[in-house]
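Before anything else, here's the structure in question.
In this view, the complex is presented without one of its protein chains, the others remaining in place.
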Amino acid sequence: MALIADLLLQAVQMMLVVAIAPALLGVTRKIKARLLRRVGPPVLQPYSDLWKLMHKEAVLADNASWVYRVAPYLIFAATWVAAALVPSYATGLLFSWSADLIAIVALLGTARFALALAGMDVGTAFGGIGASREMMIASLAEPAMLLIVFTVALVAGTTQLSAIATLFATGPVGLRVSLGLGLFAFLFVAIAENARIPIDNPATHLELTMVHEAMVLEYSGRHLAMIEAAAALKLVLYFSLIICLFFPPGIAAPGAGLPTYALGISVYLVKLLALAVLLPIGETSVAKMRVFRYPIFLGSAFVAAALAVFLLFVSKGF
Amino acid sequence: MISPVEAILVVPAIAVPALALVSDYRLGAGINMLASAVSLVAAVFLLFAEHPRGDLIIVDDFNIFLIVLTSFVGFTTSVFSASYIAHEIEIGRLTPAFLRFYHAMYQALMGAMSVALLANNIGLMWVGVEVATLSTVMMVGIYRTREAIEAAWKYFILGSVGIGLAFFGTILVYVVAQEAVGEGLPGMTWDLLLKSAPALDPKLLSLAFVFLLVGYGTKVGLAPFHAWLPDAHAEGPTPISAVLSGLLLNVALYALLRFKMVLSANVAAIDVGAIMVTLGMISFVFAAFMLYRRRDIKRLFAYSSIEHMGIAAFAFGMGGPLANFAGLLHMTMHSLIKSAIFFAVGHIAQVKGTQRIAAISGISTTHPALAVLFALAVIAIAGLPPFGMFTSEFMLISSTFARQPALSVALVVGLLVAFGALVLRLQDIVFGDPTGKADPAQASYVPAFVHLALVLAAGLWLPEPVVQWFRIVAAQLG
Partner (left out) sequence: MPSLMFDIAHLLAGSMLVLSFLLLYQDRIAAVINVFALQAIALSLSVAWQALVQDAPALFVTSALALIVKGFVVPTALRHIIRRLEIDREIEQIIGSGPTILTGLGLVALSILLMQPVGEVNVYAREDLAFALAVILLGLLMMITRRNAVTQVVGFMSLENGLILAATGAKGMPLVVEVSVAFSILIAFIVFGVFVFRMRERFDTVDVSALDRFRGERTD
């Protein structure tokens, strides 16, 4: 009985993230449009888009290999697993023993790798541009991401997300400079990884400004649906990470009753909504950066994360 | 009735604003001389008066002789300066407006050095050295030529960095002292620090000393922190070169020695002596070789200052009564001789209108008295008997030979190399056919001769009270 309950809770989390991902994307686009004084598409438009794409024919290039056909599924699967593991409304779920921060970073890396390969597979120029830019961003963002992981892990004493969330939600963490710097760095990395302005414009198809879009330019039909869904899931994933690592109060502890879980879900949704509102506000206030300035942007994230790690040693000593 | 210590501190404090307001440069020079004379008299009185001790000010055996020396050289330099600047105005290198500033800064320098020497509080000593540095920076750049501004800027940057690190070292010392002595003023006073030295944490004390060594070592001119020294000496007015070499370097060395005393009392701290010996040796060997290729006369003697400060640091690093005595004597003799040399160099630069050695020769024909002065001064600084520097160098060599024969070889080699360079240049400058201009000398030769006479006297016969005095301080230095 207990096992079924646990399984159910874990399943709820998995379904929750997949279900709300397009909605989150829709909210972001709507608010961005409003900020730009447009009416914008309806909030549930991404669901319609996915539905439409699933029913369309998938057109493949003649020289597309199996990599090209398999990649979208691989990307979607990896991202979904990662998103399902991050504690959203409750900690201590059935599979949370595998929810290791470094494992999640690795899963996302796998997805990125598959995407880059797919982009280069058909041999178009845009695919190549997109893949190389994506890899450059990755090479700058990954070190920063790992340093953030170290910061959080050093503070909490573990890399297991569930334990970290519990500790930060209830334990005596206090106002720590390192975590502040870590949050700052993480925001920059999240922007870079999710291909938002100022790193990449998700609504553009201009050669000069594409990164993510360039790699998926050739995709259509159900493949494109998978990739779009994966992108939305990635956004949910990063938001969930921000909430779980830096603003965890409200998360339900294991073994709590149904009302607590309901509270957990609503708190989680509210926080997601808050972040979904803040993102477009940020995006509309800055312009997209030129590609050669990416190192500066991500370099600041790296410096902030490195400082965060160093500062942890100031009090503790080596 | 004002006490001697108060006089020494108050006189410059009054003189600076007074000199800033006086517009006639002759009157300014006169006030400068008067202020320096009063300070000298006060210092001599201090010798015989009771030695006060407070939380901020202290007078003990160590700093009293430096105070007297500083006031004396300050006074003679002000006399030289008064006669020197008339010529500078004539040739247009300085304007009367600059001179107001120059005299005010001179007294500010004297005052700051007195504060640094008299201070019982390590922070106050730092402030004194900092203000002294700032006033010399202003004066080095006073000619406003490109070279002067470059020299002053380099001096400022390097000096500021050094002084910043020295302050950090000072704070570290305070943090260490807090545990043993307590918070507030007592934690920063020399005598209390010295008394509680064995109880201080050795690792932290050593770390603090490293910062202090880099910081104050820059101001002493020890290699490799010496980069500011040659340019600053070459581009500033000659009286300032004299005071820089003769006095400010000593004050910085004094600061280092005070800290060395504290560290020596703590057994587990790093061996300061070894570090000072190494730095000193690097300095004097390096400077001795650099003497050969110098083409500017002031730069030549600037390197000579680096060499002698290196020898002094070496002496104090060796430690022990004989080496310390040698070091103290060396500091004193160097002060007197180096300032005399710069007086002579100033005369030469004025009569020849240039500082380049290649353009100066045959002084013995055109200005015999100056030639004699210069020759004697160079012989003195090269360390020949019967001048006082020979005594100190000989004592140092014998003391080093007894303990570390290998090092004494290095010492002798350095001295001989420097000797060779100096004698070669002496020949070039004094003998040979006269070239270039030959203006009559307008500045007074008296201060330089007075210094040389003192050095000669010290070389022939050091008065017993002075010997006793040096011995006491040498013992304190450990």
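Should a chain be cited, it is by its letter among A and B, assigned in written order, with residues numbered from 1 in that chain.
By our rule, a residue touches a chain if its C-beta (ideal position, glycine included) is under 8 Å from a C-beta of that chain, and two chains touch if they have at least 3 such contacts.
Bear in mind the structure is a predicted one, so any value in this text is a computation, not a measurement.
Within the set B:A20, B:L56 or B:L194, the residue that contacts the chain not displayed is B:L56. Shown as candidates are B:L124, B:V262, B:A340 or B:M395; the residue that touches the absent chain is B:L124. Shown as candidates are B:H87, B:K219, B:R299 or B:K338; the residue that touches the absent chain is B:R299.
Only one of A:G128, A:G250 or A:P295 touches the absent chain when the whole complex is considered: A:P295. One chain is missing from the display, and on chain A it is touched by residues 172, 174-177, 180-181, 295-296, 299-300, 303-304, 306-307, 310-311, 313-315, 317-318.
Residues touching the missing chain, restricted to chain B, are 56, 121, 123-124, 126-127, 130-131, 134, 137-138, 141, 144-147, 149-154, 156-157, 160-161, 164-165, 167-168, 171-172, 174-176, 178-179, 183-185, 187-188, 201, 203-204, 207, 230-231, 234-235, 293-296, 299 (touch as defined at the top).
Everything below uses one rule, namely that only the chains that are shown with their structure count from here on.
Averaged C-alpha coordinates give centres for chain A and chain B that are 66 Å from one another.
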